[in-house]
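A protein chain is absent from this complex, but the other protein chains hold their places.
A and B are the chain letters, set down in written order, and residue numbers restart from 1 in every chain.
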Amino acid sequence: MYGAPGGPTIHDPMTLPVDDNVNKYTFCVELKGSQWFLQKGKMIAYYGSMEFNGIGHGRLDRLVRTSFHSPLHASEWVVAEGSGKMLLADRAFDVNSFDLEDGNLTIRSGNLLAFQPSLALKQSIVPGFLTLIGTGKFVAASNGPVVFMEPPIRVDPQALVGWADCPSPCHHYDHSYLTGVMGGLRAMTGLGGASGEEHQFEFVGAGTVLLQSSETLMAEQASGVLPSGPGVPGGGGAHTGPSQQAGAPRLPGQLGDLQRRFGL
Amino acid sequence: MPFREINSKMVEATVLPGQRLFSQRGAMLAYKGEVSFTPNLQGGQGGIMSMIGRRVANEATPLMSVEGSGTVLFGHGGHHVQVINLTGDTLYVEADRLLAFEGTLQQGTMFMGSQGGVMGMVRGQVTGQGLFTTTLKGHGSVAVMAHGGVFEIPVTPQHAVHVDPQAYVAHHGDVRNKLSTALGWRDMVGRGSGEGFQLELSGNGTVYVQASEEKL
Partner (left out) sequence: MFRLEGSKTLAVDLTGDAVKAKNGSMVAYEGQMAFKKMTGGGEGLRGMVTRRLTGESMAVMQVTGQGTCYFADRASEINLVSLHGDKLYVEASNLLCTDAGLRTGTTFTGLRGGATGNGLFTTTVEGTGQAAIMSDGTAVVLRVSAQYPLFVDPGAYIAHQGSLQQHFQSGVNFRTLIGEGSGESFQIRFEGEGLVYVQPSERNTIGGNV
């Protein structure tokens, strides 16, 4: 029989774990005539018989109505149904499952790999993030293990994976190095450049914040941009550059005013 | 205060009033407390001459100084981070692999070409790594990044170690480096095995090699 003694563990449908990690980067889900939502293209192998269908069509409508409330993200998700064991993975990212019990968790859309239909998925106020509400299991992918921290904390936007049971973050801008004489000089001439840390998400209150060490994100789609309309914050299409208000701290793109003014 | 490895891709540093840290710009992932991040005009320590040296070398590591009171988490692009603690000796590290280091360390640049003569310069051209390496000396902690993590190879007088220049991350100790070739000129011209140039390290110390040939 095959199998290298002392080699890597060989799995078969009996030994594969049920709804648990196989290794740091691979997760195994067991379906028994049941369904799971998963991101497109993240299934790597399966035993048994399964079907993968895009969301929003035909007989999956009811499921979508109850569990998936994000029309903008619908194109990235599929429903897996059938019987057998399925392996999920994402770009060799660390995958981990979490159980929510009547809770709510907001996670970056690119980091959410799969979830049970008992959870309801909605779009977060913060663009690019999805909120899961209810009771059930979900699988998240992150670049490196997820680190849990408690507020108060300020987080680099690219390092943020999500947050649970805590109020939405607010934006924090740090331009303290632009104050004073040296600061003024820096702002005018652009000398010294920006620190790269001008903007963070600030969390205050109870709850947990999830972080990763990454800047590799799945391409952010225009999803998450709210349709424009009166009273909708942030609505109005793609971002335009920050407008310059008198006295407001200059954002990195604005450094070097003097150069521009003199056409240097 | 030394850096603490939270996991293979993140380190945590405690910042105390009066103590400064330097880190690569944009390397901060999160922080608690009151901490300020200032882009460093000089690109590090060592005064103006050192800065000019770096500019000439085009090795201007965009650094920022971190001060205040609190805890900061550093990491970058999901790369593996390794903490190396120096106790008086010197660490030679590729500028772009440096994530963060304590202000108690003395920073400088070393012209690698001087140790290898003409071949040293050629190494710079061929591998695009530049001729300069950052040196850090003194007592303190350094957080170094690499693609896929590093493994250490001890260098002893009897055992010289040859390293692919693109996989070289850092070394410390009393180590001399020299560029060498393992092939005849015929293999170097056109399509060779890709191992045309190697960095030969001899002496007494340790070399840190990454499991990849990619620049960060």
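Criterion: a contact is a pair of C-beta atoms (placed from the backbone, for glycine too) under 8 Å apart; a residue touches a chain by one contact, two chains touch by 3 or more.
Values in this document were obtained by computation on a predicted structure and should not be read as measured data.
Peer 1: What shown chains come into contact with the chain that's not displayed?
Peer 2: The chain that is not shown is in contact with A, B.
Peer 1: Decide which residue listed in A:Ile10, A:Ile125 or A:Val204 touches the omitted chain of the complex.
Peer 2: Here the residue in touch with the unshown chain is A:Ile10.
Peer 1: What chain B residues would touch the chain not displayed?
Peer 2: Output for chain B: 147-149, 151, 153, 159-164, 167, 182-183, 187, 191-195, 207, 209-214.
Peer 1: Contact with the hidden chain only, please: which chain A residues?
Peer 2: Against the missing chain, chain A presents residues 2-4, 7-13, 22-26, 40-47, 50, 52-54, 57, 75, 78, 87, 89-93, 95.
Quick note on the criterion: only the chains that are shown with their structure count from here on.
Peer 1: Using Cα averages as centroids, what's the distance between chain A and chain B in whole Å?
Peer 2: Comparing mean C-alpha positions, chain B is 31 Å from chain A.
Peer 1: Which chain B residues qualify as touching chain A in the complex?
Peer 2: Listed in rising order, the residues are 6-10, 25-32, 36-41, 62, 64, 73, 75-79, 81.
Peer 1: Would you mind writing out the residues of chain A in touch with chain B in their complex?
Peer 2: For chain A paired with chain B, touching residues are 143-145, 147, 149, 152-156, 159, 174, 176-177, 186, 191-197, 200, 209, 211-216.
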